[in-house]
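Here it is, the structure, as structure tokens.
Here the complex is missing one protein chain, while the rest keep their positions.
Moving on to chain A:
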Amino acid sequence: SHIAQPGGPHPVKTRESRHRRRPSSPALHRPAAMAPAKWLMHWHPNPGVTLNTQILSEACGCAESLGGTKDGRWKTSIIFYRPMTRDGAGGAQQNLPPDVPRELLGVALHERPGLYFSILRNQRLVLQADAAFSQVMEKLQSFKARVNLNFEGFQYQLGDFCLRIGKCVPNNTETLRGIMMEVEYYPLSSIEKSRAIMVDFFDIWQETLAKKSLPGRFIHVESNFAEYGLSDHYSFQHTAVQYATCLQQLMAAVRA
């Protein structure tokens, strides 16, 4: 069936199976948009230390000292949507059925401006759509975009790697909400196969950065791709999920 029924990868099509509830499973017929393997890391400041842009400059300096060539800027955005209710601007959310999510994420990736991703965290679902999707949401008026966070900075080519070091700032402000980086390894798309080389790179990176004695460190938090129905082949959907994970980490670090 072209309707991806919840269930195993090869659901048995019986009269009963059409309606029986099952745990979620990998989605079928995913558009094959393979991309090079990528890790996202966020800056975790030491307790009590506030973020500042000096960390950003030091990290960029490290990239250059490792032989990286700066080759431009990048920007990825995350948009928070909140549900709207009939009786007000989303205020009376207790009137909404409990299964309507209180938050949706939209993700616009720098590497694919024509695409738009939307994540339902509570359901571990990542939708891939066109950039026009945000217009569809505007027309529907069921969810409204409330906060727009930009991840932006410089990118560096380093042999088979690409590093993007960036700050997290709400749109149209300069308030620093976080610091993070992307590490992309061009030759491989398999997450498992690229793991060893990513770990090696990360070790070198940490050693180089440690010489600066900065009050914190970069951390890579694994996203549970399988829960989102994603395979070992890296894709833009994986990146969207990593941004959601990264964001959660940054928010937690700010609150701590």
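Convention: a residue touches a chain if its C-beta (ideal position, glycine included) is under 8 Å from a C-beta of that chain, and two chains touch if they have at least 3 such contacts; residues count from 1.
Note that in this section contacts and distances are computed from a predicted model.
Looking at the choices "BRCA1-associated ATM activator 1 isoform X3", "Inositol-1-monophosphatase", "Aminotransferase class I/classII large domain-containing protein" or "Mediator of RNA polymerase II transcription subunit 18", the name in the UniProt record of the chain not drawn here is "Mediator of RNA polymerase II transcription subunit 18".
When the whole complex is considered, the residue among A:Leu66, A:Leu120 or A:Val254 that touches the unshown chain is A:Leu120. The chain omitted from view is touched by exactly one of A:Asn52, A:Ser65 or A:Ser142, namely A:Ser142. The chain omitted from view is touched by exactly one of A:Pro36, A:Gly61 or A:Pro83, namely A:Pro83. Considering the complete assembly, chain A touches the hidden chain via residues 1-4, 6, 15, 18-19, 27-31, 83-86, 95-97, 99-101, 104, 116, 118, 120, 123, 125-133, 135-136, 139-143, 229, 237.
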